[in-house]
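Dropping the structure in here first, questions after.
A single protein chain has been omitted from the complex, and every remaining protein chain is retained in its original position.
Chain nomenclature is as follows: A, B and C, assigned in order of appearance, with residue numbering initiated at 1 for each chain independently.
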Amino acid sequence: MIDKFVHSMADAVAGIADGSTILLGGFGDVGIPTPLLDGLIAQGATDLTIVAVAGGRDGSAIERLLSLGRVRRLICSFVRPASLAGRLFQRGELEVEIIPQGTLAERMRAAGAGITGFYTPTGADTLLAEGRETREIGGRLCLLEYPLPGDVALIEAWSADRWGNVTYRDSARNLNPVMAMAAQLTIAMTRNVAALGELAPETIVTPGIFVNRVLHVPL
Amino acid sequence: MIDKFVHSMADAVAGIADGSTILLGGFGDVGIPTPLLDGLIAQGATDLTIVAVAGGRDGSAIERLLSLGRVRRLICSFVRPASLAGRLFQRGELEVEIIPQGTLAERMRAAGAGITGFYTPTGADTLLAEGRETREIGGRLCLLEYPLPGDVALIEAWSADRWGNVTYRDSARNLNPVMAMAAQLTIAMTRNVAALGELAPETIVTPGIFVNRVLHVPL
Amino acid sequence: MDISPLDRNGMAAWCARDIPEGWLVNLGIGIPTLVADFVPADREVIFHAENGVIGVGPAPAADAVNPFLINASTTHVTLRTGGSYVHHADSFAIARGGHLDLCVLGAFEVAENGDIANWARSADEPVKQVGGAMDLAIGARRLWVVMEHTTKDGEPRIRHRCSYPLTAKAVVRRVYTSLAVLDLEPRGFVVRAMIPGMTLEALQARTEAKLHTA
Partner (left out) sequence: MDISPLDRNGMAAWCARDIPEGWLVNLGIGIPTLVADFVPADREVIFHAENGVIGVGPAPAADAVNPFLINASTTHVTLRTGGSYVHHADSFAIARGGHLDLCVLGAFEVAENGDIANWARSADEPVKQVGGAMDLAIGARRLWVVMEHTTKDGEPRIRHRCSYPLTAKAVVRRVYTSLAVLDLEPRGFVVRAMIPGMTLEALQARTEAKLHTA
């Protein structure tokens, strides 16, 4: 019987190696699996690359991870200069790679979909394109972008079953389904547990084939 | 008030121009909007390019369109040699472009998503790659593929509301959501009509922003 | 006659008047976000937020906040009846794939060649804040900008060429400022409307780019 539920935080985050690339779902405070990040902090992995929509605000789980010196590199679409990430970067204690938000999502989607590269006009006419390969397609300058895969994705679900099928609540969907596709090991925390078959097949957003472990973390 | 419902087949297919590229949803007999194709036959547009998963079987609406000489070019993943499309092609009366099925879907998704080109290993080591641009990425030979947009998409929905929000039933989803994104004019026929707000926001598969006209065609 | 430059709400309202029913619209952070407040509730305009919300509605009552529903500014919002959710890649497929009828952004500068600069004041800024602006700017069918006509120091923001790092080239179609509405045409900026009391001469004096009349 397939049963992807794990029954402790330690089991949920077991085996995450030093040097891993972690895809971290969420946008603002919504859909971000903060308990899993705290679990990762307790688990001890370090020298991490974190991929997230932004560099984290004061009091966020990302900030806690950064403050412990566990992050080598941050890949995201913006960093507030006054945030811890912004300050660490300016002190040379953190590598930061800034990617337009749509390109960030699309690069992870490409990783999940077996697309080995793609062209986009986003950023092609900007200083983000400096020194990079461009190509004119249909009269428009485009940048060549490569997939952005993760070793681990940490995602927040609203409901999940033992096959790892997942639904999300409202705008908590955001990057979570994309990251679930793009990582070797996808760890979901879910607010609710569904019996197998309880989630209507047409309404499942992330099929369980993209999810490796599920931990129930009630609201 | 936004109301995308049209109340006759003539209104549904109005304005489709000669020479149009038509994206035709469906796989096998499932999810194919046969009534809309019949409406297109009655409407009269000709010199069409049809994009579909396959070249159509005996008795299919594609076959009727082909038999009337209304199709100049067929873009699909396979054509049975004994089918009408196969025979027309062998007589030089129909252009046929064969594309691996995943690449076909992905090229339409790229058209809908603003991706101006992408690389895939699919087909790169085959005779489909002859004379085409390839690139080695990560040690793997890849083909460069371009978006495949449509002028018109004809899709079958299970339920739809006046904003054009759409759900699909079971495997009738198939190419329909991808084509809805990839065409300038997306025409949906729906088996059921929902009041606005009746379709739960998390369960809408094709948001109405991708749909221009909806025709109610009860089962 | 004295002139009274429009305030943020005034600019937002001016822009809102020109958005017809049925359009899919993304509003950038800052003044553009205010535009939604000036679209009458009975005019069905569908607002898109980058975090995957289609059909963003007004702010909720204080006692009816849905903690799972925010817009791209991370402000709590409601979902309009008929709204739906998509994931981030699909949301940016909407933005980048030409599905937005309109995107309204703030900017530091707009140039007569349609260039927009709205994400960095200098190429040397150590910490970058790109967000989704570049995706929106290249992808929307129409890009409108809402911004003060000049900087606080009176420096022009309507430029011959942008001096700040570009967000995208040749994409702006219209600018709503505190003083005027300008369309971008092949010949450059064309004045469509001015606030009461403003003259073409006075407007040109506050503008680096050459202004044309219709």
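Heads up, the rule we're going with is that contacts are C-beta pairs under 8 Å (C-beta built on N, C-alpha and C of every residue); 3 or more make two chains touch, one makes a residue touch a chain.
These numbers were taken from a predicted model, which means no experiment stands behind them.
In the full assembly, the chain not pictured is in contact with A, B, by the touch criterion defined above.
Remark: the omitted chain is touched by one listed residue; of B:Gln101, B:Thr134 or B:Asn192 this is B:Gln101. The chain omitted from view is touched by exactly one of B:Asp3, B:Glu95, B:Asp125 or B:Glu198, namely B:Asp125. Residues 27-31, 53, 77-81, 86, 89-90, 96, 98-103, 105-106, 108-109, 120-128, 158, 168-178, 205 of subunit B touch the missing chain (whole complex, contact as defined above).
For subunit A, the residues touching the chain absent from view are 1-2, 109, 111-115, 161-163, 165, 181, 196-197, 199, 201-202, 204, 207-210.
To be clear about the criterion, only the chains that are shown with their structure count from here on.
When every chain is reduced to the mean of its CA atoms, the largest separation from subunit C belongs to B. Put simply, the C-alpha centre of subunit B and that of subunit C have 34 angstrom between them. If each chain is reduced to the centroid of its CA atoms, subunit A and subunit C end up 29 Å from each other. Look at where the CA atoms of subunit A average out and do the same for subunit B: the two points lie 32 Å apart.
Of all residues in subunit C, those touching 2 or more other chains are 79, 85-86, 89, 92-93, 95-96, 138-139, listed in ascending order.
In subunit B, the residues that reach two or more other chains under the touch definition are 113-115, 201-202.
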